[in-house]
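So that we are looking at the same thing, I have put the structure below in structure tokens.
For this view, one protein chain was removed and the others were kept in their places.
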Amino acid sequence: MDKMDKERHLIHELLDGELSPEERRDLLDRVNSDPLLKREFDDLRSVVDMVETGERLAVPPAFTSQVMRRLPAPRVSFRKRVSSFFFGARVLRWNLATALVTLCLVVIATGALLQMQKKGNVVSYQSSVEKSSRTVIISFQAPQAKAVAVAGDFNQWSIEKGLMEKKSDGVWTLEVPLEPGTYHYMFVVDGEVWVSDPSAELFRDDGFGNKNSVLRVSL
Amino acid sequence: MVMQAEEYSLIEQCRDGNSEAYAVLVERYQEMVYNVACRMIGDRDAAYDISQESFISAYDGLKRFRSDSKFSTWLYSITVNKCRDYLRGRKPDIPLDEVTEILPSKMPDPEASMYQKQLGHTLQTAIGELPEDYREVIVLKHIEGLDYKEMESILGVSANTLKVRTYRAREMLKKVLLEAGVSNG
Partner (left out) sequence: MRLNAPRTCLLILITVGLLMVSQVSMAETGGKEFDEIKISVEQSSLSLEKKTSLLKRSSDAISAGVPSADIAVIVKRGLARGMDGRGIEDFIGIAVKSKEQNLPVRPVLDRIQQGLSKGVPPEQISGSARRLGEKLATADKIVDGLEKSGVKVDKRSDKENGTRAVARALEKTIPEDMITKMGMKVAQKRGSFTTFSASINTITTFVEMGMPLEHASKLINKAMDKGYSEKEMIGMERDMSYMMREGWMMDDAMKSMETMMNKGFAGNMHKGMGTGPGLGSGAGMGGSPSMPAAPGGGMHHGGPGMGRH
């Protein structure tokens, strides 16, 4: 190992906080008196600083709920449920009236299904929208507030429908199922003060001189 | 390693089939897992999927989890393995198009400056240029702030080897960044 390599090794040890105060002081003295070594040291320190002070990336909303949805169902209880459904004891009391009503319901249900099939597109479109919708967790920090709601074009700007729940840390949250798209909203604090979401990425004029926050939901 | 009593109790509850308890753990560690995956992979969408898979695998494997290690350490190793699988299943180099997907602003932080974003992008690209094992040590050591001992448990490589690997990784990262036009002073 030549001298430079040795010094470089020490620099790395210093960056890892593994040098004693004396070793550290000695190394820094040598670094300051040698321009080449100084350059080496400054560059490495910059690299480490740059990596260490880089931004943390925020996890996309609804991450946890998606994990939870994808978890396998608890096996034992599922089996239990299935077996009790199929093999559990059950008492059925039949008479002609119930039999006919059942038959009647079956006929009506079949008719309704056929009717829905005729409408075809509309029904299948709606169900596909439901499938593609995502649950978005909207949150707002307001420890002093008595009530917070989120009102937006996804809930017809309804304060009642958008009432949020307060968590212990003063953060108010609400889970909203949303289809992919762009939405506009504001928070309503204590039923009367309308505020934009300070953490929104974008804002748009609301047509009345205020700024709505913009939320984008992608697939 | 002594695990916090509360965390231990959560894990026990998960083992008993209480998935609600697992939600608490996911909430607690999602940021950590997601950041590791993003930095390793360089693509947010893929990182999201990997993070999801990591948590699902962890849940499946909770019975095998030994309570003498930290849950986070175990989770790190699952995530790193998932990233390795992903990277090995693809081309060795991350296409730049995909690197550019990652690391825009930290979403809820409206204050992230353009300057920082640029540095962030540059950094991510530079990390993406490192070989996989160098990338791992840079991410764990400097982004996650772990010590060599913990990295040893996660990566299954001796602390001394990891030290040398980290030194080399730093040197290489420095070289890449300098070549990319980021210089000191």
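Per-chain numbering from 1; labels A and B assigned in written order.
What we mean here is this: contacts are C-beta pairs under 8 Å (C-beta built on N, C-alpha and C of every residue); 3 or more make two chains touch, one makes a residue touch a chain.
Just so it is clear, the structure is predicted and the values come from calculations on it, not from any experiment.
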item: Selected from A:151, A:164 or A:178 as touching the chain missing from the view; value: A:151
item: Contacting the left-out chain in the complete assembly, out of A:16, A:34, A:55 or A:175; value: A:55
item: Absent-chain contact - pick from B:28, B:70, B:121 or B:175; value: B:121
item: On chain A, residues whose C-beta touches the chain left out of the figure; value: 42, 45-47, 49-50, 53, 55, 94-97, 100-101, 104-105, 108, 151, 153, 156-159, 186, 192, 194, 201-208, 210, 216
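Just so it is clear, only the chains that are shown with their structure count from here on.
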item: Chain A-facing residues of chain B, complex; value: 17, 19, 22-23, 26-27, 30-31, 34-35, 38, 44, 48, 51-52, 55-56, 59-60, 102-103, 105-110, 112, 116, 119-120, 123, 127, 138, 142-143, 145, 148, 163, 166-167, 170-171, 173-174, 177-178, 182-185
item: Of chain A, residues touching chain B in the complex; value: 8-9, 12, 15-16, 39, 42-44, 46-48, 50-52, 54-60, 63-64, 66-68, 70-72, 74, 76-77, 198-201
